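The other protein chains are all here in position, but one chain of the complex has been omitted.
Here the chain labels run A, B and C in written order, and each chain numbers its own residues starting at 1.
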Amino acid sequence: MMPLNRRQIAWRAAQDVPDGAYVNLGIGIPTLVADYKPAEREIVFHSENGILGVGPAPAPGEEDPDLINAGKTLVTLLPGGAYFTHSDAFLMIRGGHLDLALLGAFEVAIGGDLANWTTDDPNMSPGVGGAMDLAVGAREVRVLMQHMTAKGEPRLKRRCRYPLTAPGCVKRIYTDHAVLDVAADGFILREMIPGLDVATLQGMTDAPLHVPAPPGVIATPPL
Amino acid sequence: MMPLNRRQIAWRAAQDVPDGAYVNLGIGIPTLVADYKPAEREIVFHSENGILGVGPAPAPGEEDPDLINAGKTLVTLLPGGAYFTHSDAFLMIRGGHLDLALLGAFEVAIGGDLANWTTDDPNMSPGVGGAMDLAVGAREVRVLMQHMTAKGEPRLKRRCRYPLTAPGCVKRIYTDHAVLDVAADGFILREMIPGLDVATLQGMTDAPLHVPAPPGVIATPPL
Amino acid sequence: MIDKQVATLAEAVAGIQDGATILCSGFGAVGSPDRLFQALLEQGATDLIAVSNNAGSGQIGLAALIKAGRVRRVICSYPRTTDPVVFEEEYRAGRIELELVPQGTLSERMRCAAAGLGGFWSPVGVGTRLAEGKEEREIDGKRYVLELPLKGDAAFVRADKADRWGNLTYRKSARNFNPVMAMAATLTVAEVGELVPLGALDPEVIVTPGIFVDRIVVPGGEA
Partner (left out) sequence: MIDKQVATLAEAVAGIQDGATILCSGFGAVGSPDRLFQALLEQGATDLIAVSNNAGSGQIGLAALIKAGRVRRVICSYPRTTDPVVFEEEYRAGRIELELVPQGTLSERMRCAAAGLGGFWSPVGVGTRLAEGKEEREIDGKRYVLELPLKGDAAFVRADKADRWGNLTYRKSARNFNPVMAMAATLTVAEVGELVPLGALDPEVIVTPGIFVDRIVVPGGEA
């Protein structure tokens, strides 16, 4: 059994983004989704600082210091892209104009509660950025994260331990072990990595797993 | 004694518009103010449909059907002018960004109450347009109107008979007989046309006239 | 592949239901998508609510829909514009409802819907007949009325140029209500003068990003 690496989690999530979708990618694993967009699909990536149609990193020598994404990384603009003011970028987010937000998380709880903005680490100032706006405003929120913390604690929980970003907003979760949908009283297992069994996954998950149909097998390319 | 005509009322009001002011002109007499802007002053005229820097009527053959003002009249744009969305046009109005609104009125009452949107005429549908937005939002509201109705009833009143556009918003009034400032308990006479006396003007006014200093004489050119 | 162009005016208005609320752009006759109104007349939807600055001019566009008895209610700021004969006749005959909204409130209520807000506290209308029945409160020493979002089932807008992603530009004062209405409806349909290749519109100059637009039709240039 080989857990997915970060690129493979992103690859798996990318397969579910439909042609023509308007999508915001959070910092971390979600940012990698842009690299694995299926070639035949046109997907419009949105950035909180006022861009639609975010393209890949610039070629060496083509960098423009005035063109960054919300993660403060240099990017490019695709043909058909547009610049607008920050207010309009968040009007798009909060007004339900984005089809999809793919976000990182510390924890997701049953019912879809999301905790992804602070761990209350006393060694640094808290920062919320656009996390709450995206969680509340996007038409659908999906999370990409490791199934467990580095210390082996489940990140899929009955109740979030960390402060909430928004209650009841997450619909689907992609982890290094599985693809799951959120239910009111647990998580619905849709796919697992090869060699993993439900009992083992349940042991890694702090909430009931529902298995209404035999789970699919996640098959990603080596990345 | 010769009352001012509409152009002369507009001319008198125009003399008080300072250089560099951002100004909205209401329909009717106020529209004429643009024609009498003192030549050495730069004044930026705003139109509710999304224009700053409204210029004069186009020369014959230069008309553009996509360039009208709020009164639906063909206009031009001055160098330095800009187009923007209706929402931003009203953000400017409501957010106190306009220095001055020069408006027509049916009636003004002591304290500055303005009635300029409906006479409740049962023969036509009521329309408010941007009247209430301008009355509430402009930093200063001044009214241009006849001193009395065609039937000889005062338009400067203790209390408006017609439905209010906004309470307590008018600061100054230019009529065909006088220039008056609004006070809490009456109107302060500033200027009169040549040959008029205070007692006569008081008879034309349904609220106390205050005359703290000898009123000036309105001297307008023949227009 | 994103291609929002539809081949015919009939396709542009397909699926609009009886009882729908339609945001109807234009200020007077400028920026009004008259061919879409004509197509909706032929499509047959009735019992409509029209949100518009004016209530139709002459015999075409919104006026034609009103004349045919398809509009139950008009929400507007100023029904009378150039040649408002159709609306006036229906209104006097009691065959159409009128909800009068201050012009800035009309725009702001649509932006409120577009931005996913629950409502806003407006200074406009306080102390007037148009605030009757509205919740009032004092904030920081000033009085406001609560205004609620105004969302369209559809928006009909008119643009100068478009690309297949739905990015739109406008000409001069024809911009007016188009951008805010495009943002504030479930289905936004744009009647455009010219379709240009993707990437031909300067990303700094796009006024309505394609995320807000669902269908584009080029009258006379139907595919």
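In this section, a residue touches a chain if its C-beta (ideal position, glycine included) is under 8 Å from a C-beta of that chain, and two chains touch if they have at least 3 such contacts.
Source: prediction; values computed, not measured.
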Out of all the chains shown, which come into contact with the hidden one?
A, B, C
Which residue of A:G20, A:G104, A:P154 or A:P167 touches the chain not shown here:
A:P167
Quick one: say which of B:G26, B:G112, B:G137 or B:G186 touches the chain that got left out.
B:G137
Which listed residue (B:H97, B:K171 or B:H210) would be found touching the missing chain in the intact complex?
B:H97
Looking at C:G28, C:G116 or C:G152, which makes contact with the chain not pictured?
C:G116
If the missing chain were put back, which residues of chain A would it touch?
47-51, 64-70, 72, 77, 83-87, 90, 93-94, 123-133, 136-137, 163-167
Absent-chain interface residues of chain C come out as 108, 112, 115-123, 137, 139-140, 142, 144, 148, 169-172, 203-205
In the complete complex, which positions of chain B touch the hidden chain?
19-20, 22, 40-42, 44, 46, 52-53, 77, 79-84, 88, 90-92, 94-98, 136-137
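Convention: only the chains that are shown with their structure count from here on.
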Examine which chains touch each other and state the graph shape they make (line, ring, star, complete, other).
line
Can you figure out the chain closest to the middle, judged by Cα centres?
C
Roughly how many whole angstrom separate the Cα centroids of chain B and chain C?
30
Chain A to chain B: how many Å between their CA centres?
56
CA centroid of chain A to CA centroid of chain C, Å
35
Which positions in chain C are in touch with at least two other chains?
111
Which chain B residues sit where two or more other chains touch them?
none
